[in-house]
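A single protein chain has been removed from this complex, and every other one stays in its place.
Labels run A and B following the written order; every chain starts at residue 1.
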Amino acid sequence: MITAGIDCGSQNTKAAIMKDGKVLGKALLPTEFDADLAAQRVYEIALREAGIKKEDVQRLVITGVGREIVKWGDGEINEVGAAVKGARYAISDTDTIIDMGADGCRVIRLNDDGSVMKYEVNDKCASGAGTFIEAMARALQITTEEMGDFSLRHTKELATNAQCVVFAESEVISLIHAKETREDIAYGVHMGIANRIASMIRRVGLTDHFTMIGGPGYNKGLVSCMSKVFGRDITVPEGNQFISATGAAIYAAENQ
Amino acid sequence: MIANYGYEDGSGHYYIRIDTSKCADCKDKGCISACPETLFATELDDFDDEVVLIREDARNTLQNSCSQCKASGEIELCTKACTADAIGFSW
Partner (left out) sequence: MVETEKKVDYWRWTESNWKNPEIPDWHGSLITAGVDIGSTSTQAVILADGVPYAYSNMRTGSNSPDSAIGAINWAMKDTGLTLEDLTYTIGTGYGRVNVPFSNKTVTEITCHARGANYIYGPTVRTILDMGGQDCKAIHCDEKGTVTSFMMNDKCAAGTGRGMEVIANLLAVRVEDIGDMSFQIDEEPAPVSSTCVIFAKSEATKLMRSGWTKEKVLAAYCHAMALRVVRLLERNGMELDFAITGGIAKNIGVTRRIESLMNIKALSPTMDTQIAGALGAALIGKELVEKKRAKENQ
């Protein structure tokens, strides 16, 4: 049984090809301004990596915000459903999923059987999303990838106040002028996000097996700040950006 | 004066309303010790009355700070402690 999943995110489009419960190929491309084109291209790259021909894929399922635009799949699944399928496949006993993307964050609490107990979404304010980290990296004149390492090298507990991306940019610049190090500022930025996510966690209830999926999962500084705030370890599965695409492919196999 | 401390962002509106004319006459100001996040503080207002307000550095994180009380589904600890009936929430 060969299935595929495409996760059309606001920033990146991801694809995963699965055969009999194993991921054979995956790919990622920036969505930019044509979600449909990005989905087509990323699908082809993933197929090539898997060594699978398009006509051999029995079912393709689309997820992510762009599923309203990308209409050539055999089915679709919402973001929460795909995240749950993918996260439970990667970490079988996870009970809380933090799905952070460029434009929003979801916290999903699961029952023991893997069904959704409740979830919280914030996609109306950029303050708890990947975009926030990117904007702060720009203000610090480092890359988004460097944010994690800078933050881990912090030497003091710097607190930042601004909650809004626009105001936080000015705050970061004034902190630089005040001779704070970029390491400490990066830490302060991550602690701010962690505190905002913590309130979402509190609303769904605190559990023990956290899994973080989505792009910002690569940011070790952020993950370390979140574990500190929640007082729990957070597992970031391998290929954290592809979890929802994988979830869509699993859903495709389960629902023929 | 009705003072509303808090904010609105894309996710919703989060204001704590304090009726300072009621709390200027309140002796115990039970809200201050009742709040687990110590959001409340006293200040002499512009007319030299001692009134309760929300700490300045907490005003923009109310949704986070109040999430424990709010998630419990019970009446908020500050509202419970306020004998002057001067505290209200917008969410």
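Miscellaneous remarks
Simple rule for what comes next: contacts are C-beta pairs under 8 Å (C-beta built on N, C-alpha and C of every residue); 3 or more make two chains touch, one makes a residue touch a chain.
Predicted, not measured: the structure shown is a model, and the values here were computed from it.
Subunit B residues in contact with the hidden partner, per the touch definition given at the top, are 1-10, 13, 15, 45-46, 59-60, 90. Where subunit A meets the missing chain, the touching residues are 33, 103, 124-126, 131, 135, 163-167, 170, 174, 177.
What we mean here is this: only the chains that are shown with their structure count from here on.
Centroids built from CA atoms put subunit B at 35 Å from subunit A. Within the complex formed with subunit A, the residues of subunit B that make contact are 7, 9-11, 57, 60-61, 63-64, 67-68, 70-71. Chain contact summary for the complex, subunit A toward subunit B: residues 122, 124-125, 127, 161, 163-164, 195-196, 198-199, 202-203, 205.
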